[in-house]
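With one protein chain held back, the other chains of the complex are shown just where they sit.
Chain IDs A, B and C follow the sequence of writing; residue 1 opens each chain.
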Amino acid sequence: MISIRTDLAVEAKEIYKEKNNGEMPGVDVEEYNKEDIKITNVKIVSDIGAKMMGKPKGTYITIDIPEFVHYDGDAMDRVSVVMGEVLSPLIKLDDSMTALVVGLGNWNVTPDAVGPKVVSKIMVTRHLKQLVPDSIDEGIRPVCAISPGVLGITGMETGEIIRGIVERIKPNLVICIDALASRKMNRVNRTIQIGTSGISPGAGIGNRRMEISEKTLGVPVIAIGIPTVVDAATLANDTIDLVLDEMIKSANEGKEFYNMLKSIDKAEKQKMIAEILNPYVGNLVVTPKEIDMVINSVSKIIANGINIALQPALDLEDINKYLN
Amino acid sequence: MISIRTDLAVEAKEIYKEKNNGEMPGVDVEEYNKEDIKITNVKIVSDIGAKMMGKPKGTYITIDIPEFVHYDGDAMDRVSVVMGEVLSPLIKLDDSMTALVVGLGNWNVTPDAVGPKVVSKIMVTRHLKQLVPDSIDEGIRPVCAISPGVLGITGMETGEIIRGIVERIKPNLVICIDALASRKMNRVNRTIQIGTSGISPGAGIGNRRMEISEKTLGVPVIAIGIPTVVDAATLANDTIDLVLDEMIKSANEGKEFYNMLKSIDKAEKQKMIAEILNPYVGNLVVTPKEIDMVINSVSKIIANGINIALQPALDLEDINKYLN
Amino acid sequence: MISIRTDLAVEAKEIYKEKNNGEMPGVDVEEYNKEDIKITNVKIVSDIGAKMMGKPKGTYITIDIPEFVHYDGDAMDRVSVVMGEVLSPLIKLDDSMTALVVGLGNWNVTPDAVGPKVVSKIMVTRHLKQLVPDSIDEGIRPVCAISPGVLGITGMETGEIIRGIVERIKPNLVICIDALASRKMNRVNRTIQIGTSGISPGAGIGNRRMEISEKTLGVPVIAIGIPTVVDAATLANDTIDLVLDEMIKSANEGKEFYNMLKSIDKAEKQKMIAEILNPYVGNLVVTPKEIDMVINSVSKIIANGINIALQPALDLEDINKYLN
Partner (left out) sequence: MISIRTDLAVEAKEIYKEKNNGEMPGVDVEEYNKEDIKITNVKIVSDIGAKMMGKPKGTYITIDIPEFVHYDGDAMDRVSVVMGEVLSPLIKLDDSMTALVVGLGNWNVTPDAVGPKVVSKIMVTRHLKQLVPDSIDEGIRPVCAISPGVLGITGMETGEIIRGIVERIKPNLVICIDALASRKMNRVNRTIQIGTSGISPGAGIGNRRMEISEKTLGVPVIAIGIPTVVDAATLANDTIDLVLDEMIKSANEGKEFYNMLKSIDKAEKQKMIAEILNPYVGNLVVTPKEIDMVINSVSKIIANGINIALQPALDLEDINKYLN
């Protein structure tokens, strides 16, 4: 039994289904729509489910952003509101409890910069509650935020930095935002995943090396991820499979032969792909050309989704006014 | 006879050679090395050569940057010096004649920003020669520079903007820098092309729409290009061809069958690839993940190559001191 | 008779009034309010008025932005709407006529970057009208825009670049945006001036050197300016005058003596101030510490004021949606 390597639970489930023609045991899936926004709720409830999904037990909610949202401010706000509604029940805090929002990733690498960009748009209030409590509404939750950078920039494990800060600041909840890799181009910058199990080693574009979770930090961790790239080797591999599928479909004869090729040559095929993509392999990513603009847009959507969920006393208009 | 669609003359030549097992008529090729830097000099000398290459007659010089140069300041300087030596003979100006350096491309789109970034590192002197002639050495050539933006930013054809400026400023030479698309990943950010025939419509990442050449501007135009992306569909297509090649090589039987597949299904194959890459097709690009850093590095290399060629009275140390 | 050196007509008028205890001949002034936004309409109608104001004949409208607007998105929108109403009557164009918006100033110098920042937020439509006329509403005016840079960046007179572009593109109106210097700190980033006489040599933070006006370009020119700095020497000088005023007021005896000091030592006083501010004099500016944020805010206000005035068929919501 091979575990499936993808950051998105919804993708792991799809891949399993394709291969096994059936639902995965130990995994509950619920889908529904809010207008044109599709929400998928994947619950990994057993150890076998966790093993097959390659992810810890827990809840993984996926929000699919409709096409063209990034070109329409109103539509972006609509997605933020839905995200806020989905995220709210996971935040089990009293109003006076503190949340720490952490933007993972490298601000110098555009597709990895989504975490730091979200943090720059978070409504930060903790210091106001402490310093000028009268100037701020009773109902405002104390929120603090940081983008700790990546190992190559700081020389320190990001998980260690966060742990040190959590131990001193003692927030009641940590929300981490990270850029992910997807296996499918049509998920790039279009799917937001919200999970309750923290971030595993090896996840994310930058391959975080330390687990960031309730186990390591001592407080609940909500992980919010968005795929911003597809690995180039993945794209090539998937394209080839599709081509073979098409050959099988249209072949009058020799179908068995193709099927055989498709299945037995998998390792060989991936090796060849890796070779052709050498010497850049591992560093090559596929992105939309206007990646800088799209990253700004998804960051705004996610930041406002978090702002709405963390500040139930405010509406989006208040938040936008506060953030200008 | 199908003309070959690539921005790089050296690639067009290779593709022809692969397909026809021979050199292209009307095209002279010379290769040599300066230490570990390979220079290829492609001269299109006849109309038939121009037609088959899909490019105007003229000289196209390619400089291949060794691997890892982007991580080593000294090595970057070495490439700049070689580029300066290659570019110098093409600049047929007296010291007192003015050059206008034009950075094409969109500064908001990282892989298309190489032109504007080069311009920001050009030694601009024309105003000093006019305003404070005593403060500046006799031997300094008057140089001016601009990044006019792209159609989507200005609402104006870039070629029209340049033409308007050239008509008023009356430079004796125009040097344009543009980001290109390559067909091969190992050329991305590693190959600098210098051409004497200007820029054709449809070239570059942003598909410039108007010819920029001696014909349209009335002064000689040197076009400097560097591929900064590979089109994602190209990458997928090339990978598949390699996979089929490998299958043919290793097959004990059925080689003819594969060969047939490889050849007859070309249109079908490309159609499928386009489908799988939908809905982003045309906008998807493959880049190294650290594209922001690499674009800075190639911009510095190219800018200093131009600075060296335009200012024969100065050495690289003087130039770096001036530019700080 | 000494002409008054300030970029703002409203300031020139005030200074005259203070010194002469009366209104300036040849200058009509009208003031009114739209809610908490004060509008002052200064018309220089005669040559003597022009000479005393140090500005060409024409209309100079000043919009005073209320305090704290830069911290409130709604309030920013309100100022944009008022600016659009004030600017509209000055744009005497049919819907099909083209406007060119020009952002003057140096994008590398924060207080001088307001022009380029405004241009980046202008609704650019001219290419859409030409290329995909069906995709865009009938009522949309063709607008194009450029930030040509400054002499030190391009080596070319900005006025020459604009003239070259205007000659090829042939717009029916040019709108220039420029950062100004004010004499009073409370005008910095708080006063928008709209003038119909173009831009004179020596105006602006960067001291533009060529006139940009209907006379030099052949089409009407609207100049929009906003003071973003106070010259440090001006600030020191004004402060000293206030201190002397205060001394005179509170003195029981010797008032004549102070008055004498205040008047006769003017040249001496300014010389001393220049000395103390040496060696930086001329380059020292006074700004609010959060200048980067404030420049973003005023740029958005001005850009939307222009967008509203140029696109009468759209409201601010449409424009924001278009610009995202």
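Basically, a contact is a pair of C-beta atoms (placed from the backbone, for glycine too) under 8 Å apart; a residue touches a chain by one contact, two chains touch by 3 or more.
Not measured: the values here are computed from a predicted model.
Touching the chain that is not shown, out of A:142, A:227, A:288 or A:305: A:142 (per the contact rule at the top).
Residue-wise, the contact with the chain that is not shown comes from C:111, picked out of C:49, C:111, C:227 or C:305. Residue C:291 is the one among C:29, C:128, C:210 or C:291 that touches the chain missing from this view. By the touch rule set out above, chain B reaches the unshown chain at residues 70-74, 76, 297, 320-321, 324.
Taking the whole complex into account, chain C touches the unshown chain at residues 67, 108-112, 185-186, 188, 205, 229, 232, 235-236, 238-240, 242-243, 246-247, 254, 257, 261, 265, 268-269, 272-273, 276-277, 279-280, 283-293. Annotation for chain A: contacts to the undisplayed chain at residues 124-128, 142-146, 148-149, 151-157, 160-161, 163-169.
Everything that follows uses one rule, which is that only the chains that are shown with their structure count from here on.
Annotation, chain A versus chain C: rotation angle of 180 degrees from the Cα superposition, expressed as a multiple of 5.
Between chain B and chain C, the centres computed from C-alpha atoms are 41 Å apart.
Centre-to-centre spacing of chain A and chain C amounts to 46 Å, using the average Cα coordinate of each chain. With centres taken as mean Cα positions, chain B sits 36 Å from chain A. Shared interface positions of chain A, defined as residues touching 2 or more other chains, are absent.
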